[in-house]
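Rest of the complex left out; these chains stay put.
Note that the chains are named A and B in the order they appear, and that numbering of residues resets to 1 at the start of each chain.
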Amino acid sequence: MSKAELGVGMVGYAFMGAVHSQAWRTVNHVFDLPVGVRLAAIGGRDPVAVKAAADRHGWAAAETDWRALIERDDVAIVDICTPGDTHAEIAVAALAAGKHVICEKPLANTVEEAVSMASAAADDAARGVRSMVAFNYRRVPALAYARALVADGRIGTLHHVRAAYQQDWLVDPSAPLTWRMQKERAGSGALGDIAAHIVDAAQFVVGDVLSGVSGMTETFVKSRPLSGGSGLSAAAGGAGVGDVTVDDAAVFFGRFAQGGIATFEATRFATGRKNAMQLELYGSGGGIRFDFERMNELQFFNGSDPDEEGGFRRVLVTEASHPYLEAWWPPGHPLGYEHTFTHEFRDFLVALDEGTDPSPSFADGLQVQRVLAAVSSSAESNSGWVEV
Amino acid sequence: MSKAELGVGMVGYAFMGAVHSQAWRTVNHVFDLPVGVRLAAIGGRDPVAVKAAADRHGWAAAETDWRALIERDDVAIVDICTPGDTHAEIAVAALAAGKHVICEKPLANTVEEAVSMASAAADDAARGVRSMVAFNYRRVPALAYARALVADGRIGTLHHVRAAYQQDWLVDPSAPLTWRMQKERAGSGALGDIAAHIVDAAQFVVGDVLSGVSGMTETFVKSRPLSGGSGLSAAAGGAGVGDVTVDDAAVFFGRFAQGGIATFEATRFATGRKNAMQLELYGSGGGIRFDFERMNELQFFNGSDPDEEGGFRRVLVTEASHPYLEAWWPPGHPLGYEHTFTHEFRDFLVALDEGTDPSPSFADGLQVQRVLAAVSSSAESNSGWVEV
């Protein structure tokens, strides 16, 4: 291609690394973009593993030190796929080095870290260095379309949001302890990992922020076998049993700043539900229902239909007129999970080309972090109301 | 029939009166019971209307004074279908008159009234006078079957209950003010009317009680046009506008006494959802999902199925081996709403014949009332935790 090409350097190569790689490989072949990308380098601490990941996922080089990776001349974009405790340090350093940054969610493990990142991002944006937090569910076409419906006034005044993110991968008490169950690495459990997604998605689709919450958390299995493992189960290593120091589930309700009430439920213990990221909205003019396990569908109730004709419409969000779909297959041919990332990178590259700030910003990531912190705070103080 | 026949006297003849009438007319023709019933008398204040209701619904006599009705020699069972503010007085008087009592839910408008009713019921049960609160959703075959699955250990240790009761009949702000929106008549709004159902159903299916809650309520439309009307819209009368003095929606979470967490959401503002009484349970051994809009189906995930064969089963709860179904149609032929009451009356009559206490008892109704009161109390005090 003759168009400009930006090199990407990605840190981390587990589950998120694999998904991001597939999206980076794909974005320029599906979307007709003004700027191209090159999979320049992948970073990770284990030299053998990172080299294997580079080969497998199509990265030109491998680095064992993330500092070396962000310093590379052929890296213009740094993509952070590591556990949350490392986000702030890497992101701030990369921005300081003049690299655009995409950072996986949650933005950080603490509000303090998130504040430092958002602050750096705001400063650096002023000099044209861009950043984005990777809330990929915003790029599910059905949810992007839901946002368009809401913005267009199709559900009217908001009354209710009902959100849930249900998984079941920890229901077996013999599932090993990994970094995702350790507070010092992951910050929190279901709260930061998946409640973060539904908080962001709800705020995105509604177009408003939560102003206060009341919450409760629970750890059903208090200790688990230690394990070496990798990927989703990359544990601290060693044998024996370790304490689970994060929540298995979090439930909370809240209010939106401009009106409307909301409930949230995030769990890794909903036996039979695999990745059921669900969102319902009800307003004076209509209703919307979504379940990621059927990610190509949006249920839409148009309140202005006559009573006898009204019903939730199962809209297959695969029409050329739907968000992101013009570039894809004919109607009725489903897209998959990974393309939420392909779309995210598309939007990021378009923003870079246009010189605008990609969305969601680190400030948006910080706001979600504040909500999660408020939930934790409420849960620790008898579920009393906490302002965000 | 040569079998003993008990006369029923029903107070109230609006929506619930119509449904109860259909169930009383049906119960002896579908189920082979040791005792029969006769629709002896119906009571209501308006002499013309109550006579018309008697004719329409098949009652032998009409009374305009409930005290006269409960005194009738041909009335052995008093069935109370009036607004909540009258339950205590009628029920206590009927029990004192030695009549068996079925009382619509919620048992009463206040905990105090409910205490008096439960106390009277306990005393009278000792002398063979029986009473039951009409939580009809326990008699949905799918939920009765869900209870059996749980009791049989099929979902293992409970982790989650997720319940919701979503309607949308008040989303239009021009819908008239009726007694159901007036605190002095109805006690509360969505809370007592429909949250009561999901609290009872959740506790019934789980086989445990809630030990504490945190909640929030909301009234989206603060005043509504006054109206005469009848049935669901039987208002205080007059013209102009009146204040809505109850909640339009209530959301809360809680903990079960023996473990497991739960969320509840009840609303009359979920645009597009008509009568979506929903219940989900997840435990160490399986999961269950139910939606009353598809009342003949239970979704059951059997956690002991091999991973690759596992999935929520859409069980059509219409087999002869399912609760109540032996008396009905062949598999795949749906039952309707009214038969939750037919089943309730069947169980009531069987208990009378066996000389046992029907379930749910007034004490069970009182316990639900305590949960609702705890939710209100939490909602009034910054959503802080309140023990039940």
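Points to keep in mind about this one:
To be clear about the criterion, a contact is a pair of C-beta atoms (placed from the backbone, for glycine too) under 8 Å apart; a residue touches a chain by one contact, two chains touch by 3 or more.
Computed from a predicted model, the values in this text were never measured in an experiment.
Of the identical chains making up the complex in this file, 2 are positioned in the shown model, whereas the full set numbers 4.
Going forward, only the chains that are shown with their structure count from here on.
Subunit A and subunit B have centres, each the mean of its CA atoms, that are 41 Å apart. Residues 155, 159-160, 162, 164, 166, 168, 171, 173, 214, 216, 218, 220, 249, 251-253, 255, 261, 263, 265, 267, 269-273, 280, 282-287, 301, 303, 310-312, 382-385 of subunit A are the ones that touch subunit B when the two sit in their complex.
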